[in-house]
Structure formats: structure tokens, C-alpha cells
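All protein chains of the complex are present and in place, except for one that has been dropped.
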Amino acid sequence: MQQEKVTLRELNLRIQQVIKTGLPEPVWVVAEISEIKIHSAGHCYLELVEKSEEEEGPVARARGIIWAFVFRMLKPYFETTTRQVLREGLKVLIKATVEFHELYGLSLNITDIDPGYTMGDLALRKAETLRRLEQEGVINMNRELELPPVPQRIAVISSEQAAGLQDFLDQLHHNPRGYVFYTRIFPALMQGREAENTIIHAFNRIFRYEEFFDVVILIRGGGSQADLACFNNYRLAYHIAQFPLPVITGIGHEKDESVADMVAHTALKTPTAVAEFLVDRVSAFDEHLSRQASLVSEGVMSILQSEKQKIDRITRIFSPLVMHVLNRRKHSLARSVQTLQSAARKLLTGKHHALKDIRSRSAHQFRLLFRTERERAAKLTWQTVHSGRQFIRNAAMRLEIFEKTNRLTDPARILGKGFSITYHEGRVVRDSQILSEGQSIQTRLFRGTVSSRVERTGGGEPGNTPGGDHQKDKTQHKNKTK
Amino acid sequence: MTARKEISYSEAIGEIEEILTRIENEELDVDELSLKVKRVASLIRICRDKLGKTEAEVDKILKEMDEDTE
Amino acid sequence: MTARKEISYSEAIGEIEEILTRIENEELDVDELSLKVKRVASLIRICRDKLGKTEAEVDKILKEMDEDTE
Amino acid sequence: MTARKEISYSEAIGEIEEILTRIENEELDVDELSLKVKRVASLIRICRDKLGKTEAEVDKILKEMDEDTE
Amino acid sequence: MTARKEISYSEAIGEIEEILTRIENEELDVDELSLKVKRVASLIRICRDKLGKTEAEVDKILKEMDEDTE
Amino acid sequence: MTARKEISYSEAIGEIEEILTRIENEELDVDELSLKVKRVASLIRICRDKLGKTEAEVDKILKEMDEDTE
Partner (left out) sequence: MTARKEISYSEAIGEIEEILTRIENEELDVDELSLKVKRVASLIRICRDKLGKTEAEVDKILKEMDEDTE
């Protein structure tokens, strides 16, 4: 077995040759910066890794270098575009030529970084954080807290050395109205790897004095190179959102809004703005007090005024009212006087008339009575005369009838007319049958009497001959005369 | 005559009426009849006299009354 | 005479009317008639006298009343 | 006299009316009449006096009231 | 006198009106009239006095009030 | 006097208005009237005093407040 033996340098040169021919052009590589170091000469050394969702630790690793002359150009461009410091943990798209040095090994010579990729990635991560906070229902919690009207007791989370902090404190404590603010600094790193933990630690300390403080201020000193990455982190955002005191941030950049800003009660751009906000709020309260005071005084004055008017009005209407009532009473009394006069006079006049009536009625009745009585006397007189004469007339008439009857009855008067009366043995004969032949009868005439004998008798019934008794008598008599 | 004069008007009338009734009822014999007729005539004369006298008296009184009225 | 004067007006009227009724009903004997008519005439005269006297008095009183009024 | 004065006005009027009613109903005898007429006349006089007196008094009071008013 | 002074104004008015009604309805006898008219006159005088007094008092009070106001 | 001073402003106003209503409705007897007018006058004075006092006090407080503010 023949073995070719090369030296390491020969080998490395051969690898160098293979890589040079195999990867002649620069390539765009996606990687995450796991370490970054800037050399004193201005070169930038990076360690790049690729992480997998499934596996622990990186799945690929490579070193990279940005030469000082490139880095001087690249760094400001990247940082101003992304508003991110080029730092570990950042995902980047780099343009690199693969180089292999026989002594230093494999290295990527970075000639360009695409800020657009990193920005997209940051935005993605921010969106992810927000979605999570929302899902957990905490995203609005701090915002929904009520900011006290006077945020006077202030817990400040800031880096102690930051220039922004000093500005903030100066502005707050030297406010023109002289309002008192109580501030307490809770130091924390505001950038870099430890920022997140120290800030959370500061929040935890403040939490112990929850009752004491009105508000938590999270501020960061100025500087355009601000690294906002930690303020987009889920853990910090979660702490802020859930914190029981309102959190006001002054960490913002001109254009970007971090997740911390979004979940905080109030987000302002700068510490100065925060100080101004707090002073304004107290000042607004102060003005509200003044306004309330003047409203109270106006209200009271208006009540007093309207009560005065009411009393004035009562006073004004009172006297005419009383006078009116008294006048009405007077009038009604006067009316009573008039009524009395007219009614009394009317009554008396009525009585006069009644008396006069009764008098004339009396006279009339008396005279009527006399007339009646006189009429009665006259009537009685007339009646007496009439009755008396009637009486005598009646009596005379009766006598006349009697006389006439008597005259008619007289037998002498009948005999005068030619009638006669037949007697037999002294008795008047009425029936021929009581007589028998040969008997003697006497006949009385108007003048003198005749005696004769019966030859024969006939005709028994008086009914045989029509006519009264007289006629019968007459017949008998005639028969006898024959 | 005196006794006869003392007969009152109504007694006279009564007797007249009685006789007339008897005549009407033919209770009387012809012989009695003419006697009674005579009696009635006499009674009527008496009555007439009385009546005449009374009338004269009453007329006088009534005339006086009438004069009173006028 | 005294007793007769004491008859009251209405008694007099009553007696008159009674007598009149009897005359009208011919309850009176002719012998009584002139007496009764005399009585009536006398009663009527009494009534007339009473009336006249009373009227004179009443007239006087009424005249006085009228004079009071004037 | 005293007793008569104590009759009230309406009693007097009542008595007059009663007498008039009796006259109208012819309950009064002519003999009583002049007495009753006298009574009526007297009652009317009483009433008149009362009225006159009352009127005078009332007038006086009313005149005084008028003077009060002025 | 004291009893009369203690009558209240409305009682007095009430009594006046009652008497007036009776006078108007002619329910009063002539005999009572002058007494009642006297009573009304006296009540009216009382009322008038009361009114006068009250008016004077009220005037005084109201004048004081007016002075207060100015 | 003490009891009267303790009446509150609104009680006083209430009483005034009640009396006014009663006066307007003529519910008050003339006898009561001067008493009630006196009462109203006194109540109005009380109210005025209270108002004046309150105004002075309030003025003082407000002035002090203004001085505080400056």
C-alpha cells in the first residue's frame, strides 16, 4: 500500500486551492451572530452559527471577519437602517467569500450585510411577541391601569450613568411651579446582554413598594446608537404589561416603537418628555383644583344670588298680596253692607205690600160677604113669594079637580041626561036575571018615578053588549021600559 | 054651623078625598052618592073660602116683602 | 119681642130655609101658610136689618183703615 | 192691652188669614162679622205699627252704617 | 262686651252671611228684623275694626320690611 | 328666641311659602293675618341675615383661597 504523504501545509494549500476553485464567487449566507469582537485595528471578528428548532445547540458554525476598511462603512449603514446595534443574537444575511488560510483555517470574508433581512426578522419576532402577549390576555393590562391624578412618587428604572436620567431628574425637580416629586432610582442596564434581566430585577424590587409608588418610569439615556432589542423581548414586555403600577417609558426612538412601549401605560420618546408629562399632569391637577374652587365659588355665589332674588321677590309680592287680601275683605264687607241694606229694604217693602194686599183682600172679602148675603136674602124673598103663590095655586087647582070630579059623579046629573034607575023591593037592579016575570019594579027618572011589572028578562052577560056599566044599565033600563 | 066652620082645611081635603075614593071604588049606593056629592060640594066651598082668605093675607104679606126688597 | 131679637142671623136663615122647604114640599096646611109666610117675611126683615147694620159698621171700620193707610 | 201688644207680626198676619179663610168658607155668622172685622182692622193696625217702627229702626241703623262707611 | 270681642273675623262673617241669607229669603219675622239688622251692623263694625287694626299693623310691618330691603 | 334661631334656611323659606299660599288662597282669618305677616317678616329677616352671614363667610374663605393660590 503505497501511501502518499503530504505535509499539513501542502494539504492546507490543496484545500485552499479546492475552495478557491469550488467557491470562486461570494455567496449570500443566512446566519446568526453568536459572538462579535472588534479588534483594536478596526477589524471585526464574528462567530456565526445556525440554530435548529429541534436540536440543542448550533447545527453549523463558522468564523467571519469584516476588515476594518469595510467595517467602518458597513456598521453605520446597518445600524442606522435597522436601528439595531450589530451584536450577538442578531440574524443577518451576509455576503461572504469563503477563504481558507493555511495557518488560520476557514473564515468568511464578509463584504456586505443586508439590513433589510435583519429588519424583517426583527419585525417578525416583534409580531410574535405581541401575539403571545395578546393570547395570554396581558397586553392591555398596564394600559388599563389608572394613572393617579398626581404621579408624585416615582420609581425610576434607568442606567445610573445615563445622561438622560440626569436630564429627567433635573427637569422634574426643578419644575417652574415647584411641585414636589419623590424619585427613587432602581438601576438597571439599559442595553446589552444583561439589560433584560437587570430591568426585570428592578421591576421586582419596585414591586415590594407597590403601595408607595404612583408610577414606574423606564428611561434610557439618549444616543442615536440605542439598541432597542431587549425592549422587544417577551419576558420584559410580559413584566411591564402585568406590573400593578402604571409604567411610563422614555426609551423610544424617533421612528420605532418597541413592544415595551406598546404594553406600557404611556410611551414617550425621551426622558425629558416623560418629565414634562409628569409635571404637566400635576399641573393639570392643580389647575383642576383651581377650576373646581372657582366652580364651587360660582355655584355658591349663584345660590346665594338666587336665594337673594327669591327673598327679594317674596318681599316684593308680599306686601301687595297682603294688601290685596285685605282689600278683598273690605270689598266683601262693603258688599255685605249693601246686601243688608237692599235686603232689609226689600223685606220691609215686601211686608208693606203683603200687608196692603191682606188689607184689600179683607175689605174685598167683607164686601163680597155682604153682597152674597144680600143676594141670598133677595133670593129667599123671591123664593118665598114664588113658593107661597105656587102653594096657593096648587091648592086651588086641587080643589077645582075635586069639584069637577064631584060634579061628574052627581047621579042627578046623569038622570038629567035621560038615564033612569030601576029598583026592586027598594034595591037597585043591576042584573035582569035576578028579576022574574011578573015581579014589580020601580023606575026613577030625572023627574018623578014609574012603577011597572016585568014581562020577561033577557041578556045575562054584561060582556054581551060592548060598553061600560052605564051602557049596560042603559040597556037594562031600555029593556024594562019596553 | 059652628062645628062645621071649625073643620080645618086639611081635614076638609081629607074628607073630600075619602069620599071621592069611595065613589071611585063604587062603594056607594046611588042614594048615598048624591048625599056625599052634596057633602063634597059643601066641603069644597069651605076650602075655597079658606084658600081665598089665605091668599088675600099671603098676597098682602108678599106684596110688603116685595116692597121691602125694592 | 126681646126673644125674637136674639135670634142669630144664621138661625134666621136656617128657619127661613126650613119653612121654604116645607112650603115647597106642600107639607104645610093652608091654615098655617099665611102664618108661616108672615114668619119668613119677618125673618127676612130681621136678616136685612142685621146685614144693613153690620155693613154700616164694617164700612166705617174699613173707611177708618183706609184713612190709616193714607 | 199688654197682651195684645205681645202678638208677633206673623201671628197677627196668621190670625188675619185665618179669619179671611173662615169668611171665604162662610163659616162666620153675620152677627160675628163686625167683631171679626174689628179684629182684623186692629191686627192690621198692629202690623202697620210694627212695620213702621221696624222700618224706622232699620233705617236708623242703616244710616249709621253708611256714616261709618264714609 | 268681652264675649262679643272674642268672636273671630270668619265667625262674624259667617253670622253676617247667615242673617243676610235669612233676610234675603224673607225668613225673618218683622219683629226680629230690627234686632237682626242691629246684629249685622254690629258684626260689620267689629269686622271693620278688625280689618282696620290688621291693616294698620300689617302696614307697619310691611313698612319695616321695606326699610329692611333698602 | 333660641328656638327661633334654630330654624333652618329652607324651613324658613318653606314656612314663608306656606303662609303665602294660605294668604293667596284666603285661608287665613283676618285675626291671624297680622300675626302671620309678622311671622313672614321675621322669617324674611332671618333668611336675609343667614344669606348675609353666609355670603360674608364665603367671601372670606374665597379670598383666603385666592391668596393661597397666588
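The first chain written gets the first letter, and so on, giving A, B, C, D, E and F; residue counts start at 1 in each chain.
We adopt the following convention: a contact is a pair of C-beta atoms (placed from the backbone, for glycine too) under 8 Å apart; a residue touches a chain by one contact, two chains touch by 3 or more.
In this text the structure is predicted, and so the values were computed from the model without any measurement.
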Touching residues on chain A - with respect to the absent chain: 148-150, 152-153, 177-180, 182, 184, 205, 208-209, 212, 282, 285-286, 288-289, 292-293, 295-297, 299-300, 303-304, 307
Contact set of chain F toward the excluded chain (per top definition): 8-10, 47, 50-51, 53-54, 57-58, 61-62, 64-65, 68-69
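Rule of thumb we're sticking to: only the chains that are shown with their structure count from here on.
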Each chain counted as touching chain D and chain F at once: A, E
Shared chain contacts [chain B and chain D, defined touch]: A, C
Comparison of A-C and A-B (more C-beta pairs in contact): A-B
Rounded Å distance between chain C and chain E, as computed from the means of their C-alpha atoms: 66
Geometric centre distance via CA averages, chain D-chain A, whole Å: 78
Intercentroid distance (Cα basis), chain C paired with chain B, Å: 33
Touching two or more other chains - residues of chain E: 9, 30, 33, 37, 41, 44, 47-48, 51, 54, 58, 62, 65, 68
Sites on chain A at which at least two other chains make contact: 315, 318, 322, 326, 329, 337, 340, 344, 348, 351, 359, 366, 373, 381, 384, 388, 392, 395
Chain-to-chain touches, reported pairwise for every pair that qualifies: A-B, A-C, A-D, A-E, A-F, B-C, C-D, D-E, E-F
